[in-house]
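Note that one protein chain is taken out, while the other chains of the complex remain in position.
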Amino acid sequence: MIELLTQLGEKTRDSFTKLGRSSFFLMQIMAGTMDVLRRPALLSKQLYSVGVLSFFLISISGLFVGMVLGLQGYYILSNFGADEALGVMVATSLVRELGPVVGALLFAGRAGSALTAEIGLMKATEQLSGMEMMAIDPIKRIITPRFLAGIISLPLLTALFSSIGVLGGHLVGVEMLGVDEGSYWSQMQAALDVYDDILNGIIKSFVFGFVILWIALFEGYDAIPTSEGVSRATTRTVVNSAFAILGLDFILTALMFGDI
Amino acid sequence: MGNTVKQDTLVGLFVAIGIGALFFMAMKISNISGISDHESYTISAAFENSGGLKVKSPVVVGGVRVGRVVAISLDQKKFQSIVKMKIDAQYNQFPEDTSASIFTAGLLGEQYVSLEPGGMDDLLSDNSIIEITQSALVLEEIIGQFLFKDKNTETTKKE
Partner (left out) sequence: MAIDPPIVSIKNLTFSRGNRKIFDDISLDIHRGKITAIMGPSGTGKTTLLKIIGGQLRPDKGSVSVNGQNVHQLSLKNLYQLRKNMGMLFQSGALLTDMDVYNNVAFPLREHTQLNESMIRSLVLMKLEAVGLRGARHLMSSELSGGMARRVALARAIALDPLMIMYDEPFTGQDPISMATLVQLIKTLNVTLKLTSIIVSHDVKETAAIADYIYVLSQGKVVGHGSPEMIEQSGSDWVQQFMNGNANGPVHFHFPANDYADDLFASEDTI
């Protein structure tokens, strides 16, 4: 019993230590921002590996999610004779929830895990340590560019996901099931607001991007430099990102759309 | 170094498409181009009951959308619902005796304000108040009235 309590206490203390270390790490990342912005070439390279390489995954997923929404929405709405509202349903669910959340989950799996593995292996092969000895700050040179690239990429990818999703819903609803094209778009435009819906969705994806990158880079940087350590860190990135995304989504939704 | 150039191009393309998608969302999914705030004027109307009308509900004249509802508040003296509407500045030829009604699009659709132009020479301008209004039809009231009438006729028959 006492042993159990001691273990619990140690676990709690360890997680606070980790939180402290990661906060300090975040501050170091932020401190490097200006230096990175002065060297756009570094950023461009990371935008490629974080953003461009996630492009197809996000586009294809967005298309299919939109098509499924079109199909399911049509069956439900046509029961009430309200199939003109299909556009509203597809767009609202994509822009407010599915775009930011599914986009972020895919991004955490695709880019987040890759970043953790990359940084973890750089640590294991002494590349980070080597840089320090070459008088180059690895946080500024390696971590911050990836952080910024991720934060820029995710909102763009989310916008892409939602837009393609709406087109996918159009493809199924209008082209295949015969919903009126005019009402698909006009009801959507009437119901969705630029600030309340679109901007809030973008803010969500920005917050998710921030958290995913923070988790992924910290797990990589903090990984135990062995094969097992890196693989565990990669798993932790995906799991913790998913928890963080879903938990934060509830809080953000309540703040933005709810009256709680 | 050709590799770097190709990479930069792809990054440029990615950012451009991403920003394009943001514009698509603003323009096509929501409606930023519709009615912007700086070229419009505000009018209000007092209704006995504004029913299910909401902020952002459309304002139409003869089926054409001319503006939207921006605020709904309660007049504490007359216990009326004051509906403020922004009307696009290009539609500025409504006579002062224009009337406003609240209708429902379809049986379960959303509610909207319909303006019915009158025949006076003076025109509605910024901060005008529409005096002739017709309240929203509340489904329960109609059903209630219908049932009540029915009972009345039944009782008269018995007598």
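For clarity, chains are labelled A and B in written order, and residue numbers in each chain start from 1.
Convention: contacts are C-beta pairs under 8 Å (C-beta built on N, C-alpha and C of every residue); 3 or more make two chains touch, one makes a residue touch a chain.
Model, not experiment: these values are computed from the prediction.
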**Item:** Omitted chain - touching chains that are shown
**Value:** A
**Fill in**
The listed residue (A:23, A:78 or A:125) that touches the chain absent from the view is A:125
**Request:** Over the whole complex, note the residues of subunit A touching the chain we left out.
**Result:** 121-122, 125-127, 129-130, 132-137, 141
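The definition used in the following text is that only the chains that are shown with their structure count from here on.
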**Prompt:** Distance-wise, how many Å sit between the C-alpha centres of subunit A and subunit B, to the nearest whole number?
**Reply:** 36
**Residues of subunit A touching subunit B in the complex** = 41, 44-45, 47-48, 51-52, 55, 80, 82, 91, 95, 152-153, 155-157, 159-160, 162-164, 166, 185, 188-190, 192-194, 197-198, 202
**Request:** Show which residues of subunit B lie in contact with subunit A when the two form their complex.
**Result:** 4, 7-8, 10-11, 13-15, 17-19, 21-22, 24-26, 28-32, 34, 56, 58, 108-109
